[in-house]
Each structure stands twice: as C-alpha cells, then as structure tokens.
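One protein chain is absent from this view; the other protein chains keep their places.
Just so it is clear, A, B, C and D label the chains in written order, and each chain counts residues from 1 on its own.
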Amino acid sequence: MSKSNTILYLDGVSVSFDGFRAINNLSLVLDKGEMRAIIGPNGAGKTTMMDIVTGKTRPDEGEVFFDGQVDLTRHDEAEIAMMGIGRKFQKPTVFESHTIEDNLMLALKGPRSIFPALFHRRSAAEARQIEDILGIIRLGDKRHELAANLSHGQKQWLEIGMLLAQDPKLLLVDEPVAGMTDAETEETARLLKDIARDHSVIVVEHDMHFVRELGVKVTCLHEGSVLSEGTLDFVSADERVVEVYLGR
Amino acid sequence: MLEVSDATLHYGAAQALRGVSLKAGAGKITCVLGRNGVGKTSLMRSIVGHHRLTSGSVAFEGKALDRSAAYDRARSGIAFVPQGREIFPLLTVRENLESGFAPLKRADRNVPAHVFELFPVLKQMLGRRGGDLSGGQQQQLAIGRALVMRPKLLVLDEPTEGIQPSIIKDIGRAIRYLRDQAGIAVLLVEQYLDFCRELADEVNIMDRGQIVHTGPAEDLDRADVRKFLTV
Amino acid sequence: MTLIRAGLTLLFLLTTLSSSGAADADLRGIIAKFATVTDFSETGAVVRELTATGDPAVERPLAALADGNLYVRTADSMVLVGKEGDGSVQLFDPLSGEAVGQASEEDITKITVNNTLRRTIRDALGTLTLGSKDPTVRVAAADTMFKTPDTANIEPLDAAIASESVASVKALLEQARAASILVSDKPDADKLAAIALIGARGDRNAVSLLTSVEASASGAVKGAATAAIASINSTLAIWDAGQNIWYGISLGSVLLLAAIGLAITFGVMGVINMAHGEMVMLGAYTTFVVQQVIRTSFPGLFDWSLVIALPLAFLVSALIGLVIERGVIRFLYGRPLETLLATWGVSLILQQAVRSIFGPTNQEVGNPSWMSGSFAIGQLAITWNRLWILVFALAVFGVLLYVMKRTPWGLQMRAVTANRRMAASMGIRTPWVDALTFALGSGIAGIAGVALSQIDNVSPNLGRGYIIDSFMVVVFGGVGNLWGTLVGAFSLGIVNKFLEPYAGAVLGKIVVLVLIILFIQKRPRGLFALKGRAVEA
Amino acid sequence: ADDTIKVGILHSLSGTMAISETTLKDAMLMLIDEQNAKGGLLGKKLEAVVVDPASNWPLFAEKARELISKDKVAAVFGCWTSVSRKSVLPVFSELDNILFYPVQYEGEESERNVFYTGAAPNQQAIPAVDYLMSKDGGSVKRWVLEGTDYVYPRTTNKILEAYLKSKGVAAEDIMTNYTPFGFSDWQTEVSAIKKFGSAGKKTAVVSTVNGDANVPFYKELGNQGIKAEDIPVMAFSVGEEELAGLDTKPLVGHLAAWNYFESVNTPENKKFIADWHKFIKNNKRTTNDPMEAHYIGFNMWVKAVEKAGTTDPDKVIDAMIGVSVPNLTGGYSTMMPNHHITKPVLIGEIQANGQFETVSKTPGLVMGDEWSDYLPDSKDLISDWRKPLSCGNFNVATGKCGGKGTN
C-alpha cells in the first residue's frame, strides 16, 4: 500500500487497556478527499480509533500516518489539531460557560498562540464566517446564550458548527445524528456530503438510514479490526455483519 | 398510572415547559416526540424529581409526587434511564447494577436474568468500570440498571441513542416484554421515529414546551403531525 | 567514686560474711543526719556513709531518697519516708517501713536530690541488689555495673556469677565483670577475653566502653578493642537501617491515621474539609475528658481510658460532623470549592470553642501503662505507643476498606458522590448517605485524635498541625483511593525518616516536599492513579 | 477618656502562640486589677486595652499602631517571640511609646522604647551550661544543642558554642541539631541523642526547642527511656505551663533554667500564686517565668510613672532606669541603663508533680547583657540609655555610638 495519496493511513494498529484489546491489528486507509462511514457494534473500537488518530490515545503498536507522511503517534492533541484534523465527539463537548458565538470563535481557524489571542479583534471575515455557521446549525437566535443552556441535540449541532469553524482537512465525526430527529438527520447528511466535496471525512454512525443517505464506502469494525468493507449494500449483506451488528 | 397535569418549568427566566399534561398508563408504552430543545428531557426530569415544577403536578398511582424527593419517587417504583447515560463512571458494571438494589427488599436483591439476556455484553464486562465502557455499552448499562429496580414505571429518555441496530431491536423486544409480561408503564422519549412507531401505544408530540398532539402511533404518518418533527 | 566502690566492696564482703548487718541504731543515727543537710554535697556524704554500712536495709531509705520521697518532719526533725496522697502525706519508718502517721505538706520538708545524687544512689543500689531474689533487679544491677565498671566490682560479681542460676542473667553478670576487668590491671589475656565477651554483646553501651578502652590501652588490647568496635558498628549500621524503617513506618502510621478520615470526607465525598484537623482535635479532647473523669472518679480504670475514649471520640466527632453536614455542607454539594470556605470557617469556630472551653494551654493526656516505654528486638528499640498506633491505624484502615468495598452502604456512598442526582433516581436516600458518610469520616478523624493524643500536644492547635500533611497524603496517594492513602502515608513516612538523619529534620522535610512536587509531575493523579476514560471525564 | 490611664496588652489569643501568650494577657489583667484596687496610678484608674494579634507578625505591628494611635495607651505589655518584637519595634520608636517584653530572648538588641524583662542569654543559657559543667550538674563533657530552627535557638547556640569552646570543649563533642516549628516526630532525633550520648563521656542536651514541639519531644524521651541521670536535658523554653500538658513522672530530673519557678518558696511568690488562682478561678493553673517578668515590668512601670509624675513615655523612659522592685524570688530587680534588668538565675529539676525544684541558684543577681561577650561582633558593644550617652549600641573600642562599623 502506498501512503502517498492517503489522508489517513493506519496499519497494524493495536491498543489495549489493562489487557483488553480494544483495537486489534487494525488497518484502515482513507484517500484524500474521501468520505468514509464506519459502523460496527458497540465497543468495536470506533471511538478508540478516533482517539488514536487525534492523539488522545497512544497505540501500543502500528503505524498511523496523516497526509501520507506525518507520523501522528509522535504528536500531541494540539499539534494534530493544528495540522488539520478536527473531531466531533460522541458525547457533545462544548464550552458551557461561553456563548454559542464564543464557542465558534474559539474554534475558528487561525493562529493558536497566546499573544495573537491577547490582542485579537474580530475581523469582518471572521464575523461573516460565524454568521454562516450559525445559519447552518440553526442556532442564530441563541447566539448569545450560554452553551450550558442548550438541549442535548442543540449541543450536537454546536459541536458540528465548531468543527466547521475549524475547517480541518480531515473531519472525524462520531455519531453526529444521535438524538436528532429524522428531518435533522437528513439535513446533517446533506451537510456532510457538502463538506466532503473538499474535505476528507470519517463518519461513525449507527443510523443506517443516515449511512445510506451518505452513499459512501462503509467499513464495519468488530472487536478492534475490520470485519467488512465496501458499499453499504455489500456490507449489510455480509452474514457476519448481520450477526454481530445489524441483527435479524 | 402516571399523570402530569398542567406542568410548567422555568430555568431561571427561561421557560421550558408550558402547561404540559400527559398520562402514561400501566401496560402501555407512551411515547414523547419532538424536535431538539422542545422540552422532552425537561419533562422527564420533572417526572422523576430532578427538577421541581414551577406549577402543575405529577401524580403516580393516584398519589401526588410534587413534594417528594427523587429517591422517594424511585422507591415508589419509577425508574429512569436518562439522556446521556449517567452511569457511575468509577463503579464497576456490577456495582452500577447493584446500585439499583437500594429500594429493594433484601430477598429481591439480585440482578434479574433478563438483563443479561438482553445485554450479554454486561455479563462479560461485570468487572470493568462503567466509565470505561463504550458509549453504546454505557447506554445498555443504564437501561439494565433501571431494570434491576423492578420498576412499575420506566422512564426512558432516548434509550436508543448510540446503540447498534441489533440491540435496538432487542431493546424494543424488551420494552414490549416488560409491558406485556410485567404490565409496567413505559414512558419513552424518542427521536427515532420507526422505533417509536413500532412500539408506541400512544404518542405525544411536543413543541416549544407544550404538548401539541396526542394520539395513537399511526398518527405519526399524518402530515399535520409530521410537521412538528421537521425542521 | 572509687571510694564508694571500695566501701561497697567492703560492705559486700561484710554482708556475705555476716548476714545480720550493722546495728539498727547505727543506721538510724546516720539517717537522722539527713535532717540537717544544707546542700547536695552534704546529702551525698550521708548517702555514702549509709551505703558504707553495707546493710541491705539501707535500700528502703535510699530508694525513697532517689524518688524524692524522703522527708524531715519539722516538729521533731524525724527523717521519714512519705507517700503523697490527696492533701496529706502518709509517713513511714525509713527502715522498717511501718506506717507512723500522716502529715500535711506544710509540716514536712522534702530532702531534695539532684541528678548526680540520684545516679550515685542508683549505682550504690545496683551493687547492693546484686543478690536480690528478683532476677529483674539483678539484671538491672548487672546493667548498672556494666555501665560503671570498676575493679572493685570484680569480686562481688565473681560471687554473684557463681551463685547465679538464670543463664541470661549470668551472661549479663559476666559482661559486667568483663567490663570491670577492662578497667583493672589484670593481664592482657584476661582483657582480650573480656573484649570478646563484650564484643558479643554488640550494643551501644559496649561501643561506649570499648571506645574508652581503645583510648587508654595499647598493643593487642587496643587492637582487639578497635576490631570489636568495628564489628559492632557494622552490625549496628544494619540495625540503624532497620530502625529508620521502623521510624518511617511509625511516622507513616501517624500520617495514615491523621489522613484516613480525610480520605473519606475529601477523597470520597469531595468536600475540601478544612475542619478535618479539628475533628482530630475533638477526639483528643474527648480522650482528655475521659481521662479527667477517670482520674477523679475511677482511678483504677486508667489503663482502660483509651479503650473507653475510642467509641466516645468516634461518637463526639461523628456527631459534630453530622451537624456540620446537615447544617452547612449539604447546601454545598455541587459547589465543592465553597466547602473550603465554609469548613475553614467551621474550623475557626471549633478551634475557638475549644480554646474558650478548655483554655488555650496544653492538656495532659497520660499514657496508660501499656502505651508506655519500649522493648527491644535486638538493637532495635520499639516504643509501645508507636507499635499500638501502627496496629490501630492498620485496623482502622482494614475496617474502612471493608465498609467501602464490601457493604451496600459503601456502594451507595460511592454512587452518591459520583452523581448525587442519579443516585437518588436509583432509590438511594442521598441525604442519609451524605450525612452518614461525613459523620463516618469525622468519627474516624476523632478516633485518630485518641491515638495522636498519645504522642502529641492536646491543644486547640492540634488539628492545624495535621491538616496539611493529611491533604498531602491523600492527594499523593491518589484521591478517592484508600490504598493510595495507605501506601502514600507509609512511603512519605519512610522517605522522611531516611532523609532525616542525613539532611536534618528541616531539610529532610523540604526534600520530601520537593519530591512530592516532582512525583506528581510523573504521576499527575497521584500514586494510585485511576486510569482510563472513567476518570478523564 | 482622660480619667483613666490605658495600658495596652499585645499578646496573641489565637493561633500558634496563643498557647503561651494568653496566660500573660490574664496575668496583666490581674496586675492591673490589683493596681486599681490599690487606688490606681496618679489618682487615675488603669484601663487595660486587650487586642489579639493572632500570632501573625504583621498584625502585631498593626495592632501596636492601633493601641498607640487609636487607643492612646501609655505603655504596652506584650509580644512573645522575637519576630513579633522585631515587627513592632519600628512602631514603638516611630510613635514613641513603651513596650515591656517579658520573654527570654537571644539578646543582640537594645532599643530606647523597649524594656526587656525576660532573660538575656547570659541570664539563662550561660549559667545553665556552667551548672552542667559543674560537679553538681554532673561534669558534662559532651553536648547536644537541640533547637527549633529560628533565631533565638540559633543565636543562643552560637553563643553557647563559643562559650563551650572557650571552656575547652572539643568540636566533636558538640552536636547541634534543628527541627522545624511544631515538630512532632522526634524518634530519629531522640535516638541520635542516645547514640551521641553513648560515647563514654557524660552527655547533656541543651534544648532551645520551642513551644508545642516540646511535649512530643519529652514524650519520646520518656518512651525511649532516656533518663535524666544518664543524659539530662536542660531546657530554656520549658516552663510550668508546658509541663502542665505532660505526665512528668518519666521526666524527673530533667532541667530547666529560668529566673523564676512557681515552686520558689517566698512570701511574695506565695501571694502571687494565691492571687493568680483567685483571679483565674482555677487552682490548677500554673505560674511561670514570663509572668514574673510582667510582674516585675509592670511594677517598675508603675514606680517610674509615679517617679516621673506623668505617663508621658519620654519622661517614663528616663525615669525607668534605676527603678528597683521586688521580684518573686526574694530579691529586688533593677532596671539597668541598657533596659535589661537584674535577675537571679535558677536551675530547676522537673519533679513528678509537674513543678521544678531549684537545684542551683546564682549567688547574686545577674545583669542582663544585651550584647554577648561571646560573639565577635558584639563584644565591644554596650548600651546605655542615660543621657548624655543615650545609645543602644555604643562601641567601646571606637568610642562611637552606632555599632561596630567596618572592620
């Protein structure tokens, strides 16, 4: 396998917690500009895989490369984020004591050191960007409210908004539609497809309608490694996937 | 069994519930639907006693609950699966389950077999700390923990969130089983329409802190009802 | 000194020859002279005269004198042994020991002694009691003679060795004899044998003796002494290490006791309990009050005072803890930082309350007999109070661990502190659990106070002295982990005690603090850090 | 207002020093009561102004300022530790008031506005060591200087070391060790003392261990079986008050050097104790040396005010010198030109009843020596606050006021 044209390259990655192998010899490759959906039973290791990519968890063994050449295992969270990997967490995590707007402001792409932040003034371009995002996540009327006061689903949206503000090269999106209505789910799918036009994306979801909507290649993880890969139809036809994941 | 009447709730100055009335009967599955932020969770938490209503009342088996603390409500037979799981992260899976023993008589202090049948993963992971589980596993634990209490009313706030399809099916079967065999009342908040449609005996639709529609599950196919669920 | 020795030898010979001893009247004559002494040298002279009579009967008045129990009755200048009771003094005849009435303190004058005299008397009694029937007295005598070797001792010791039946006592007597041989002008061969004997004894007294031999002797004797000293010192070095470990363990047990209540109120409940030290203090004051009552009303029960104080201290502190929890803390769940402010206020109030009630000064808390003194294992002196405190600390730890891990209450405690709202929805009566948990932590602090009253001041400041160390231990070990508290306490104790001999107490403590800071860099969540997602939350 | 004369009492009633200082506050209240019963002073009643500096040194300065500026006191009795005194010194000289300092201290100071009624090192430490070196004291040859790590022990030990060496004691026969304030785990130190004492020479411990640390220290001594006959401990900071918190039976024979013991058998002392018990309503409360110092200081002040006919500090300061009042040990103490007083030095042995028994007493009174003769930089200094010299650090070598200067 050549790394050069990949945005994300995992090979032979394993990690265990107190003897429990959460990721087991996992290999996964994402091409530049590709969007991939990842499914798999609860506990298959999907979130852990994202933890590895974003530097939160160090793999016990295996290679993790970004953009063909950057060895992610040598960098920490902030560096990885600066390189252009953004993430939406499974459980929405926002800055609760800040307003929606400030949450987005902190996420906006830009310099990440202290002094620029100290003397930062919001530019017109930034203001416009925030405006756009607020429109997309439909929280415009709540822009001055504290994020703490959002409902669960609204926090999900805010997280997506923060991810957009970051404008990363690679987006890792963990269960974006959990807690959303069907209509919102469709909306989100549209949004992601839109983003995928000029970004690489990995989406984890259990909602098969949503995955179908995305219409991209699907990887099914199980017990820390790839069980099946291909189109959704192909994967859902796989006996083993039905057995461990979809159910009858 | 459960009767909420004219409930209002404020968060500081903001109003989350505006005169909500709702009934959930024994042996029935009552579903609550609505878009994000319409007040579903607020309503559930008011029922189990996490929030004190600004006005209105909650009655369970004919007794007013408004003055009683959350633990007394739990002891009278209301079990709660909250949105966001809220398992005890540092307690092991076993201990999380055993935390449901508190309201039980000594003789009843065991984990019912159907919990493990429903969620076999919990049996495998008895010794692991709850907080270490994956999101979906935690959700299963939260449901299992509520079942340990042998409730008369089970309040579920988006229980399928983050759970793999096969287990969602199992949960659906379990809820039906509990309704039919144990005759308990189930109050279910859901976003997952299909799941709801399949299970619900009655649906309530919320919008902006109010119940805007009550009716049988089939109503979900009506356009005037659907409109409350679209963006 | 040598003069006394000579006199004693003479006396010894006399007593062994004729057991009847000097005439009673002669002794009384000498004893009477105590009535007219004006300074210590005169008292010393009378003591010497008395011992020179060689009559074992002088033991009673001499022992009384050494203990400060010899009095002169002002009215008739009679010298009598006195025993202080309440208000008055019981008087006894100095030779026969018969009671001869009572006197008030104003009517009698104590014959004062100082350390030098006390030592003189002790040495004299040592030789006099070489033939005592009680083996422990003979051991003491042998010990005294070992420490004060004298050529004149050799003969009485020879006699004593010949008649000694207990092997261990005999060995001691032989060592004492060897000591005396070293200061005599016996041939080198004898001295070499003596050095071998003393070298085998292997303690500090032996080194002390051999050092002076080394300084004065020459040739083979000097060499043998040097060698013996070296060999003793090398074994002593090992014992020293052992001793440091023991000191460390015992310091650790004190830290553990002080911290363990905090491991509940802070470690488990998350209350930044600045009043923890005051709970310890309340336990110590409870002990004081118990002992006061016992002293005035049931003096016979004194040895039981701690046993009685334990449950009471637990109750007192637990009750106050309960009041604090219901009155203050319960409004602060979810605002842990404010507990710092409130409990700091509570601690000021408790401190001042104790100061107002009991006064600002130290209170006397006595050690029961089983908590006093020490015993030796080899060259290791272990004090009883430290040993008991260690046992006690471990016992408390064990019980607590059991409660936390094995009982439903422990489970509920942990659930409530993890998520009070959800715990309530599981049917757990959270107010009860909170109140009882805080009371438990406080009560345990209280019983720690009982133990600490045995080794520290009982004053209103008692608690302040332990609060920082306690937090340090709990945090160092890893918050919320009882085992961490245990291991943290003992490792801090041992490290501290290993540093102290080299760096001194002050620098040692600084080094320990710096080590803690560095250690936390390595393990940012303490010694027994919980790992994984569950805690990163 | 003007019908009373206010007297400031500046002793900590809370915090770490409350344990020692509260008693002095009570003693002062008693003395003031008694004076009022005798008709007051200059025809006016005395009024005590009590404040609590809470064992906090900057607070001492603040409270001193408050007493002088706001309450307009005529004199202040207070402080315990040297640092508290150092903290208030500038306040007293700036606002020109009088402080009576009742505690033994390290010397090396003489201020115009301060009267030192406690012992200087030569009134306590040196005689104590002399006693131990004497035949009566056991002819000690080897010395452990055990102290709390602060200025008083450091300086005292420095003086003692110089003194011992001048008496021919070898350096290896002196062991010095310091522990922190409030130290409570004495196992290592006590065993080191035991070890040091087993070198075949008569050994004694000179303890400048302060305050709270003493109780655990003595408890450990007792438990490790260090007997006074073998290794006596001579303490300078352990008085009746400290012993009250201890079971003294295992400690009989250990020593302390002071200028006063409660056990001293004089009519003045009997009366003082009786008055004290009556005042404090507790027959078990002990008296101690700093209380006597306040007793002396207060009576001197009263006498000086009467002599000067005013409470004006300047006049009283001048009038103080030469004032002589009875002390409690059967003699008279006199205020010397260096603002220190003459006192007898008593060595006492601890008794089973928690009291000291005097085993040695200097034949005459010892005059407080503010500048130690055993420290190179102060041996040429003297202090004399009489006019015209009026100098606290007169250098007899250079003939100038103002210390030693460059050398």
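Some notes on this structure:
Keep in mind that, in the parts below, a contact is a pair of C-beta atoms (placed from the backbone, for glycine too) under 8 Å apart; a residue touches a chain by one contact, two chains touch by 3 or more.
Note that in this section contacts and distances are computed from a predicted model.
Within the choices "Fe-S-cluster-containing dehydrogenase component", "Multisubunit Na+/H+ antiporter, MnhB subunit", "Urea ABC transporter permease subunit UrtC" or "NADH-quinone oxidoreductase subunit K", the name that UniProt assigns to the complex's undisplayed chain is "Urea ABC transporter permease subunit UrtC". Checked against the full complex, the one of C:Arg48, C:Lys186 or C:Arg420 touching the unshown chain is C:Arg420. From the options D:Asp52, D:Asp318 or D:Glu357, the residue with contact to the chain not on display is D:Asp52. Within the full complex, the residue among B:Pro89, B:Gly144 or B:Pro165 touching the omitted chain is B:Pro89. In the full complex, chain A makes contact with the omitted chain through residues 47, 54, 56, 76-78, 81-82, 86-87, 89-91, 93-98, 102, 105-107, 112-114, 117-121, 146, 148-149, 162, 166, 174.
Seen from chain C, the chain kept out of the figure touches residues 269-270, 272, 274, 328, 331-342, 344-349, 351-353, 356, 417-422, 464, 468, 471-472, 475-476, 479-480, 506-507, 509-510, 513-514, 516-517, 520-522, 524-526, 533, 535-537.
For chain D, the residues touching the chain absent from view are 13-14, 50-54, 56-59, 61-63, 65-66, 69-70, 81-83, 86-87, 89-91, 94, 108-110, 149-151, 154-155, 158, 178, 180-181, 375-378, 381, 392-393, 395, 400, 402-406.
The rule we apply is simple: only the chains that are shown with their structure count from here on.
The central chain here, found by comparing per-chain C-alpha centres with the mean of all protein C-alpha atoms, is C. Ranking C-D and B-C by contacting C-beta pairs places C-D first.
Seen from the C-alpha centroid of chain B, the farthest chain centroid is that of D.
Taking the mean of the C-alpha atoms as each chain's centre, chain A and chain C sit 65 Å apart.
A separation of 75 Å divides the Cα centre of chain B from that of chain D.
In chain C, the positions touching at least two other chains are 532.
Multi-chain contact residues of chain D (touching two or more other chains) are absent. Remark: chain A residues 17, 20, 40-44, 46-47, 90-91, 138, 149-154, 156-157, 175, 178-184, 187, 206-208, 244-248 touch chain B in the complex. Taken together, the chain C residues at the contact with chain D in this complex read 40-41, 68, 112, 114-116, 118-119, 122, 204-205, 207-209, 211-212, 243-244, 247, 250-251, 254, 351-352, 355, 359-364, 366-367, 372-374, 381, 383-386, 454-461, 464-465, 496-497, 500-501, 504-506, 509.
Across the complex, chain B meets chain A through its residues 11, 14, 35-38, 41, 83-84, 121, 128, 132-137, 139-140, 158, 161-170, 191-193, 229-231.
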